[in-house]
Each structure stands twice: as structure tokens, then as C-alpha cells.
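Missing here: one protein chain of the complex. Every other protein chain is in place.
What follows is subunit A.
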Amino acid sequence: MQATETLLYNRAGQKIVSPDYLLFEAPRAKHFMTGSEAVKEAVRRASVDASVSYPITPQSEAAHLIGELWAEGYVGVYFRGESEFGVMSEVAGCAMAGARTITTTSGPGTLRAMENFPMWAGTRIPVQLVLMARGINSPLSIQPDNLEVGFLLDTGCMIWYAETAQDLFDMILAGFTVAEQPDVHVPVINVIDGFFVSHTREAIMLPPDDIALPPYNPYKAPMPVIDAEVPPGRFLRDPFVMKSNYISYATHASWQWEVRAAIERSRPYAKHYLRGLIELFGNPEAELVFVACGTASAQAKEAVRLLEDEGIPAKVVKLKTIRPFPIEELRESVKGAKYIFVPEFNVVGWLEREVRRYLYGHSNAEIIGAPRVAGGMTMPAEAIVKEVLKLTGKEVKHVI
């Protein structure tokens, strides 16, 4: 709509480069940092306009580090919200006004803000949330646990899941790029397992910090940017329920399908920028398959190595995206599988439910929702191996 303007530098004086250059072509150097620091480095290179924060473990450090970027001139606006509900409402306002916006939260904060996530999707704003998953039970826990992701599955947001700090860095940059496509334009939630990734250091390859993503162009949004002075920005967001029931029913139905259609349209973009919606590890011919995301896939990879010692071939199908769910990729990758294990960091097994749903009628494999740990417990690779050996009746060499 607006005449294209070629920008060479962003507000921080970084050179604007294409997402493809930043993600795939720019030279990278090795660093050693935590997941929280990886968030900072991704935001530094993302030409972010606004971020709103609220403290909650384990994401507080990442939120704090984004604040440092504001002080350094990399982020346009940064402030602390009144609560997580306030934060998610405020970032929505920033995004509706045309800002590239990111925030972070964890566990109970996610649930406190819950009403906002379908609102984000329904208003078609490409907000990015970095979710550092944490337990949400009572009595209070601050330990890692990804139960909260199960609550987010049907909010209309894209949900991607990072295994490592490296994944997270790349997914934050790819997240803005995919979420801001005019035919997608729904929020993206990038999940990592709190503490396991946010608080541990690992090697991570970063492109130079003097280059950054092109700024967000809100005039390519599928809805008008709110502008109190210029129509039609001020002509659009009346709730239907205030009008007639006829309008309410018809439009709400079509509107909700449109939000979900937008997630489906993200598939080709996500495939490109994430180099596929899944990652395979291990013996491609294996009849024993682990389907997992995040830290559970890291541990499953270790289990594959241990099983190799036992003479049992196995492989891991790591899911990079949960919404959209990599349906065809999963079906293809478990062809020939006899046993599918779904290791998870929660008590309910939301990923097992997803796997069963999409493999129903497409696989004869036995699907086993194990091991499942929760409440902050770790998942040693040996615990995964033990589940497999229980099934095969084989003697355990690697004793826990």
C-alpha cells in the first residue's frame, strides 16, 4: 500500500539485511551464553520497536536484558507492565499501532495473561512471545515443566518449540519474519524449557551485531493499523456482540476459521526459515521412534546413543513447530515405525494427544506416552532407555 522505501540502517545504526542473509548467509562466530542471553542477542538484531516486561521466574533475566537493549538504543520503547495481563494487553496496543513487539513470560504469568492470547490472534497482530515454560501447579512451583503449552494450543497463535539456545536465537528472528507475512500475520510463541535452556550456557553461533532484520512494515498488515487521525484505522474494531446476533454468529465463525487458516498459511514460510518443521536424528530405518520437542528431544537423542550400545536402533523426530503441527512430516517420518515413544515434561501428555490425533489411521505403531516427568524433575536419558527396555524385556546395562 505505502510506496516502498529502501532503508539502509535502523534506529540503532545497524545495517538492514534480508532475513535470508541474517539467518543463512551472514558469517557466524562462536559464543558461550545462556538462553536468556541468546534472547538478548536475537532482539538486538531484530529491529524491535517495543517490549513490555513483568518479572516472573525463569524469564525475568531475558526481560531485563531486553531492557538493557532499550538503554543501548536497540529497542524503541520498553517499560514494565502492571501484571502479565497488563503486559500482554500493552504489547497488543503497541502492535496495533504498527510496532514490532516482543515480550516474555513463564508459567503462572502465561495463565494470568491468558485472555489476551486469542485476542492477539483475533486482531491479527504479529506479536512475539518468548515463553520460558515453568510449572503452573499449586502449591507454587518455580521449576521447569511445560504444562502451560497445553493451554496455549488453541489460542490461534503459532507455537514453535526450541530445543537449544541456538534454536531460540534463530527462531526469534525467523518468528518475526514469518509472523509478519501479510497472509500469516498472527502471533508467534517461541517456547523453551525454563532453566534447562534459559539458565544454562552453551555454544551458540551468532552473526555480527551490526546487521539486523528489516523493520516491520505495518502497512502490509491484513487489518488497518490504528491511527486515530486517519480512516479507516479508527473505523474497525467494534465488537460484533454489540450489534446484532446475526452478524455476531456469522462473522465470529468465519473470523475464527480465518485465524486458523492464517496459521496454515505459515507452513511454507516456516519450512523455509526453520529449515523444515521437523528434525530427524538417529537411524532413519529404526522401528523405534521418539517424537518430542524441546529438552525432551535433546534427552531422546542421548537415549538413541545409549540404545545404540544396546544394539537397538532408534531415531528422534524433533518437532520444531506445534502450531502449525507438522502433520505430513510426522506421518512420513514414522512410516515403518513399530513403537513411538513421546517423552514429555508435563503430567497431562499434551504432545502425546497431538501425536495420537494426527497419526490416527496413518500408523500402526504402538504409541506410548512415556516417560513423562513433571514438577521440575529432570529426564535423564537413562529414564527414556528404561522405558524402552521395559517394553523389549531386554536386560538393562545402563542402570539409573
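To be clear about the criterion, a residue touches a chain if its C-beta (ideal position, glycine included) is under 8 Å from a C-beta of that chain, and two chains touch if they have at least 3 such contacts; residues count from 1.
In this section, contacts and distances are computed from a predicted model.
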Report summary line: Not-shown chain resolves in UniProt (candidates "ATP synthase subunit b", "Pyruvate:ferredoxin oxidoreductase delta subunit", "Chemotaxis protein CheA" or "ATP-binding cassette domain-containing protein") to "Pyruvate:ferredoxin oxidoreductase delta subunit"
Report summary line: Among A:Asp183, A:Asp309 or A:Glu332, contact with the omitted chain is made only by A:Asp183
Query raised in the report: Out of A:Arg201, A:Lys220 or A:Lys390, which is the one that touches the chain we can't see?
Result: A:Lys220
**Report entry** Omitted-chain contact residue, chosen from A:Arg124, A:Lys301 or A:Arg372
**Finding:** A:Arg124
Report summary line: Residues on subunit A facing the left-out chain by the touch rule are 1-3, 124, 181-183, 185, 220-224, 230-232, 235-236, 238, 240, 242-244, 246-247, 250-251, 253-255, 257-258, 260-261, 264-265, 267-268
